[in-house]
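Left out: one protein chain. Kept in place: all the others.
Per-chain numbering from 1; labels A and B assigned in written order.
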Amino acid sequence: MPDPVKLTIDGKAVEAAPGTLVIEAAKCVGINIPSFCYYEGLSLQAACRMCLVEVEKAPKLMAACTLPVAEGMVVRTETPVVAEARKYTLEFLLTNHPLDCPVCDKGGECELQDMVFRYGAGESRFVENKIHVEEKQWSPVVFYDGPRCILCFRCVRICNEGMGVGALGIVNRGAVSEIAPNHGDHLECDECGMCIDICPVGALTSGTYRYKTRPWEMEHVGAICTHCSNGCKTTLGVRNGKIIRGNNHDRSGINGEFLCIKGRYGFDFTSHPERLQSPQMRVNGKLEPVSWSIALAAVAKKFGAALASDGRIGVIGSTHTSNEENHYLQKFARGVLRTNNIDHHRSGDVVTLLDALSGTTGSLASTADLYESKAVLVAGADLSSEQPFLAFQIRGNYRHHQAHVYVVTENEVREDGIAAESVRIARGGELEGIRSLAERLKTESELAIVFGDSVKGEAVRDLVAFGSSLGIPVKYVALVDYSNSRGALDMGLVPELLPGYQPSNRPGMTIGEMLDSDSLDVLWVVGANPLKASALRAADAFVVVQEMFLTETAQRADVVLPAASAYEKTGTVTNVCGEVQRLSAGPSTMGAKPDLEIIGLIAREMGQAAAAGPWAPDKVFAEIRATVKGYDVPMPVISAGGAAHTTPVNGRIPVESRPDLIHSSRDTLFTSGTLGRYSRMLGSVMEGRRR
Amino acid sequence: MLYNEPSPHEVKILTRRFGLPDSASIKTYLKTDGYVAFEKALKMKPEEIIAEVKVSNLRGRGGAGFPTGMKWSFVPRTSPKPKYIVVNADESEPGTCKDRVLIENDPHQLIEGMLIAALAVDAHAGYIYIRGEYRYLIDIMDKAIAEAYEHGYLGRNLLGSNFHFDAFTHTGAGAYECGEESALLESLEGKRGVPRIRPPFPAVVGAFQSPTILNNVETFCAAPAILRDGGAAFAALGIPKAGGTKMTCLSGHVNKPGVYELPLGFPVKTMIEEVGGGIRNGRKLKAFVPGGSSCPVLTAAECEGLTMDYDAMARVKSMLGSGGVVVMDEDTCIVKVALRVMRFYAHESCGWCIPCREGTTWLRKLLQRFHDGHGQRSDIVLIGDLAKNMLGRTFCPLGDAAAMPTISFVEKFREEFEAHLDGRPCPFEHAEQLVMQ
Partner (left out) sequence: MTFSPQLEAKFAKLLGSYPPGRQRSAMIPMLMFAQDEIGQVTQELVEEVASRIGCTPLQVEEVLTYYSMLHKKPLGKYHVQICTNISCMLTGGTELWEHACGKLHIGHREVAPDGLFSLEEVECIGACSWAPAVQVNYDFHHQVTPEKLDQLLAGLRSANAV
């Protein structure tokens, strides 16, 4: 570490690493220098001139956002001269601003409003004509109101640098400069809405949130995105029990300000008109709405009868439900229903990876590792499309730390653009491609390897052996699909494994075996849609489905129980990197219940409440922490909305790995399994693309 | 081609070949000591070349007047990166038309100047950034470059040495801001002409992320004379601290407008009255701009005893600038001049920073309204205020360039602004029409 530089800001002594910008050094001592164009993590602009400060011996005011600290520097951030400069810069800015705050979406959380409140002139001396330009819609998601734009270029930079998309640009010059989309009159991009979120004013607004509400009328709930496995924190704005918007403007959570379209806008499935709000039961061959008590009684009766007759019961769990629900479900299945026929849709070979890594420590990469590791290798995945936040981390790593990125994929991917080397190789051949990079990889000081579902079984063992042969620390991420795919594995929603990857001494049937069995008596599906792609062989099986929508599977059900979404309940989920985070309940859907509660009610109805145990999420989580290996995470971190990295097992997992069962559904940015089908926002984007 | 008669007051150093038959050809150039300075420089050490330039007291002719030898010495010669020479031929400062005649009449002088700079910093490639409107100069320059390659003054192993140098022309496309050095480099790299954050300055991080010498055409054109006749001889032509001659572009209300090469420190009055042949139509001098429209205006009274050099201009709070002297007679409406100047800056502001982008546009609208006769007394104060609120707060000096003359117009000619108040028509409109006829 080089010696810190000593300087004074507003009379306070500050020490900062050489190269630190004055605006950042000031933050360390609690001084907030105003800025529009400066945005931590993005390239420097020095365009807005709001951050001008007085520096002793400098002939004029200096921009704190581009001024590196210097030994003995004396900075003053709030002198009359500085305040005057800010006031007049704002006066200039407002000359072409429509000042339509009362109808602006950003009203109440607009940085320009705040700044004018802090430094602005009481009245404008501007009496000339303003330039008026009509608002434009660029995509289902993005609207641009030119006159409100203050040309801070944050949107352009986040799209270029943060997202690697480059869909926004600056056109024209001088006072008629404006932001423009990449296809003349419309945008073709990730539709992530990052530009909207980062816009300090109401120039960019989103199709979902526009004119719906005012920020202060909403309740803000910190949720975890329920789409892909990356586990982004999304702050839901909820009004009257309905989610109005999602963002992560406060940069809390593992994802900072990042959210992809699904996390930011894909919440609308929760209020889809087809959302199930009442239990349904098959009466005369047709599903009819019934009361909860009737439905539960029917389920309990059927479960009880199957148990009594030693019937075959199959349970299929979810990749979206909470750890608590998964744990409780498998406990109930194994303990009360006395079946090991429990499975979920597996999308990545976590089991083999954990087994191959047995005996090592610190070999599982966290999302933060992907941002910090000196080198990152991506194999067999189109990360920017399938694992958006992980891709964002790697891009950030490249930009901020000049990380070396290696890519081994079948097709071109966005990561090629930042790659030190890209290898094209057919799916399944990734290992060979990785081996071809051996010489370069050996020169790295550390490496994080992220691999998709085409690297499985023996290939995972070979990969780990290859990693060890490099002679450098290597960490791994086995990619999985959904928000709690990882938690489903960790919680033992697998016939051969109990929670914490403990082998089951009496492995049950897999999903495929259950569906294929001609003697299945009961099939209980919790938040999954296995019948979308396969048929159920046992024609007489009694099917119970807990779901949000009348999916293909629900349509086959004898009893359908309306379930709450991840945004409507509490509990925890575990992301692709094994980071546990807490869900909090935002809105609610009348008639639907969290799966945990539904299972508990079934248990009670069966008279098995005691055997099943309490179904309060906190109590179940306490049990998980106490009994599931690696889940003994610090509670304060979880309670405070943080992410705790789990380290599941450390010894061998003596079960046969089942690469044949592993298939990723390869959801893109705009699809999300069943949830995606019920998101109008995602649907309209897909529609726009097809045109 | 020469567009005006030379003046007997001229000291012809950079313009010595002007008027010779086929002056732009390498034949004429070689016949008149062409590339002699380069041959001499080839035998010198880089630090000796830079020392000679320092002795010459040559200061940048693009506007800012930065000592050229010092600028060259900032280039980290031992850096492993390639180094580049970039010629600023964007000449767009209103009132300025000297680089154009330098290239048109003697392109080899510029190439030789580039070669000398290249030797001083070990550069092997150079770009001549020529404003888009000067398309014919690109043809002239390209022809000269081709001749130089043919005669072994460009290319590999020049004159049997192991020194290589390639030169290229590069066209602009209409943007005053691309004359600002860092915006020029952006433009050279195929981007919008928006300035870069400085430091680092081009000498350290310039073209293509590499150390770069960037100078004005006239600055490079002075280098051959300095090396050929010695820095001291060049210095002696001017005054202490400012050596040599300055290409001076006389325009406006003089009888003999034209581009003249005058020694630094030349008296303003002689320049206007003798070189320029006095004010036309027998009118009196009202004011003049000494170095392009960015410089604060000077009144007739301020001309007394004033000389054309950096320090003298600084003393009267103006600038020598680019050498564009715009002379205004007594019938000139200063409000109209202020408006026209602000229209220019509003049109040319790159739009990057708030004070310049919004300030120039506001002032343009305000001055337009004011000149149209809808001004209020408070507007006069506001004009000065707005300009002052831009001054020193913009990202690049274009904001200052718009503010400085504006402040000088309202401060020095307040009564003319007042004469436009109360819906009165421009008091000069009639007089101007007379001149036109």
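Some notes on this structure:
Throughout what follows, a residue touches a chain if its C-beta (ideal position, glycine included) is under 8 Å from a C-beta of that chain, and two chains touch if they have at least 3 such contacts.
No experiment lies behind these values; they were computed from the predicted model shown.
For the chain left out of this panel, the touching residue among A:49, A:173, A:245 or A:414 is A:173. Here one chain is not drawn; of B:131, B:196 or B:393, the residue touching it is B:131.
The residue from B:50, B:114, B:223 or B:249 that touches the chain not shown here is B:249. Although one chain is not drawn, the whole complex shows that of B:70, B:159, B:173 or B:232 it is B:173 that touches it. The residue from B:147, B:348 or B:416 that touches the chain not shown here is B:348.
Residues of chain A in touch with the missing chain: 166-173, 180-182, 184. Residue positions on chain B in contact with the hidden chain: 3-4, 82, 91-97, 99-100, 125, 127, 131-136, 168, 170-176, 187-193, 208, 249-253, 257-259, 289, 293, 324, 326, 328, 332, 336-337, 340-341, 344, 347-348, 350, 436, in rising order.
Everything that follows uses one rule, which is that only the chains that are shown with their structure count from here on.
Taking each chain's centre as the average of its CA atoms, chain A and chain B sit 55 Å apart. Chain B meets chain A in the complex at residues 175, 192-193, 197, 346-355, 357-362, 365-366, 369, 382, 389, 392-395. Interface residues of chain A facing chain B in the complex, by the touch rule stated above, are 44-50, 52, 59-61, 63, 66, 85, 88-89, 91-93, 95-96, 125-126, 128-129, 150-151, 170, 172-177.
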